[in-house]
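One structure is given here, and the rest of the page talks about it.
What you see is part of a larger complex, with each chain still in position.
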Amino acid sequence: MEFFISPAIKTLIDLALQEDIPNGDITTMFTTKKDTNVSGYVVAKEELVFCGLPLIRAIFEKITSKNIIITEKNSSDYQKTDLEVKIIQLAEEGELLQKGEIAFRFDGDARAILMAERTILNFLQRLSGIATMTRKYVQELEGTKIKIVDTRKTAPGFRALDKYAVRVGGGYNHRMGLSDGVLIKENHIIAAGSITKAIESVRKNAPHTSKIEVETTTIKEVEEALKSGADIIMLDNMSIEMMREAIVLINKKALIEVSGNVTIERLSKLRELDIDFISTGAITHSIKAADLSMRFEHITK
Amino acid sequence: MEFFISPAIKTLIDLALQEDIPNGDITTMFTTKKDTNVSGYVVAKEELVFCGLPLIRAIFEKITSKNIIITEKNSSDYQKTDLEVKIIQLAEEGELLQKGEIAFRFDGDARAILMAERTILNFLQRLSGIATMTRKYVQELEGTKIKIVDTRKTAPGFRALDKYAVRVGGGYNHRMGLSDGVLIKENHIIAAGSITKAIESVRKNAPHTSKIEVETTTIKEVEEALKSGADIIMLDNMSIEMMREAIVLINKKALIEVSGNVTIERLSKLRELDIDFISTGAITHSIKAADLSMRFEHITK
C-alpha cells in the first residue's frame, strides 16, 4: 500500500464526480456506443514530478461496475480479462518525468474512461504541481540539512492529499492540523499572559506526544521561548540579521523553523543559515498545475 | 441571497473543518480560556478582488453553537447581543481592495474565531485568488466584446465555488460539467464516425436546452462543424493565421471560442480577433493565492 485513501478522500472524490457528472455525460452518451473500447495514455507535457497514482484506482472504483486493475509494466496481471479498465503503470509515484514521457497507459470501456478523464487529470495536475514545486524548493537547499516543510495553507478538503504530494516532492510535513501539534502564536501569548505561561499551560495539558513550537518575531521573544523550554522556535518574518542573532542565542537548544516571506529566490540566502526547517504555504496554495494530458489511440466500436 | 451554499459546499466545509480540528485546537484550548473575547479584522496584503463572503457565515455556522450575524457597516443588527460571533462587512463581494484595506471586522468568542481562522482564510485566499487573476485577464480584453470563460479544470469538489469566483472576477462560466453542455471532441468524433454524425446524434438525443459545441483543430473540421450546424465552434490550439481563416469561414453563423495556449501575454494578440469567447484553465488551476491576513486587536479574558 502506497497511500491510504481515507474515507474523507473518498468523499472528496464523490464530490468531484457528482459535480462533473450529475446526470451522465451527454456528449459521450450520444456519440459513443456502450460497447466501445478505448486505449491511450497519460503523458507529461513538461518536466514534472508525477504524483497521484493511488487516486486513479480510487476514481475508477467509483465509476466502473466491474473490477479495475493497476499493474506494473509486463505484469502477468495485465492478461486478466473481464476488467472494465486496465492500467499499466509506467512511471513510479514521485518519478521525475521529462516532457513527452508517459506516466501510464490505459485500455478499457470508452464511456467510463471519458467520464473519468477530467476528474483524474484535475487531481493529478494539482498533486503533481505541488510535488513539482516542492522539488524545486528542495533542490535549492541541496547540500544543507534544511528541510522544506508545508503549512496548513492547503486547499480545503485537501489537507492529507496536499501534504502527501509535498512528501512525494521531497518535502516534509508540519503538523496535520490544530489537534496534533502545538504552535503558540501571538494571540495565544496575549490570551495566556506571556510566552512562559502559555508554554507552561500547554506542557501541563497537551498530549505529551506533541512538541511545543513558539512563533517569535523578536529576539526578546526568542529568549523567553528558549528559557521556557520550547522544543521548536519559529523565526517569523525576521531579517537575515535578526535570524543570525537568534540562531546564536538558541545554540541548538531548540529546533529552528524559519517562516514568512519565503520565496524560491530568497532560499539562496536562507540556505546559509544554521536552521532546521523552512516552512512555506506557497507550495500548496499557489501552485502551477502540472501539465498532463490524456491521449487516446484506439477506439474500437 | 448572494450565493447558494449548496449541500455539496457544506460537505466541503465539513471536510475542511474535520481535517483541521478533529479533536479540538490543542494550542488554543490550553492557552485561551473559554470566556475570552477577541476582535480584529481581515485585511488585504496586496491588491486583490475580494471573494468568499458567503462562506464566512457558513463556516461559523459549523463551529459556533449560538447565532452569528453578518451586517453591513452601521447596521443596527450589529447591536444584537448574545451572538457568539459578529461580523461587520466593510468590502462588497467582488470589490477591488488595495493593500491595507480591510475586508471585514469581527468580534466574538476567541476560541471559535481562532479555530475558524485558517479554514476561512484558505477559502478566501483561493476564491479571491481566482477572482483577482480573472480580473487581470478581463482587463486585457477591455474594449472588445470577447468574454473570458472558465473550463472544467477546477479543483475537485470546488466546481461551483471556482466558477462563482470567476464570475465575481468579471469572467463568465462555460458549462458546469459533462451533464449540462455538449462539447464534441476528437474522441467523440472518432467514436461517432464523423463530426456530422456526432452532431446529428447529439442534436437528436441531447436536451434541446443545450447548444452544441465542437472542438476543431483544422480548417476542414471547422467547415464540417459549420455545415452540420454546430452552435459553437471551438478553435483549439490554432495559430493566429488559421484562426483568422476560420473566422472568415464561420462568418457569424456560429459562436466562436478560442482555447489552448492562452496566456495573459498572448491576449494582446487574441483581442484583435473577431471572436466571442476565450477559455482558459489557468484562472482556476494555476492561481496564486490572494494574500489576506487575519489580525487580532483586543483579547478580553
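To keep things simple, chains are lettered A and B as they appear, and every chain counts its residues starting from 1.
Operating definition for what follows: contacts are C-beta pairs under 8 Å (C-beta built on N, C-alpha and C of every residue); 3 or more make two chains touch, one makes a residue touch a chain.
These figures come from a predicted structure and were not determined experimentally.
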| item | value |
| --- | --- |
| Whole-assembly copy number, given 2 chains displayed | 6 |
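In the analysis below, only the chains that are shown with their structure count from here on.
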| item | value |
| --- | --- |
| Rotation in the CA alignment of chain A with chain B, degrees, nearest 5 | 180 |
| CA centroid of chain A to CA centroid of chain B, Å | 22 |
| Chain B to chain A touching residues, read off their complex | 8, 11-13, 15-16, 18-33, 36, 38, 110, 114-115, 118-119, 121-123, 125-126, 129, 152-160, 176-192, 198, 201-202, 204-207, 210, 281, 285-289, 296, 299, 301 |
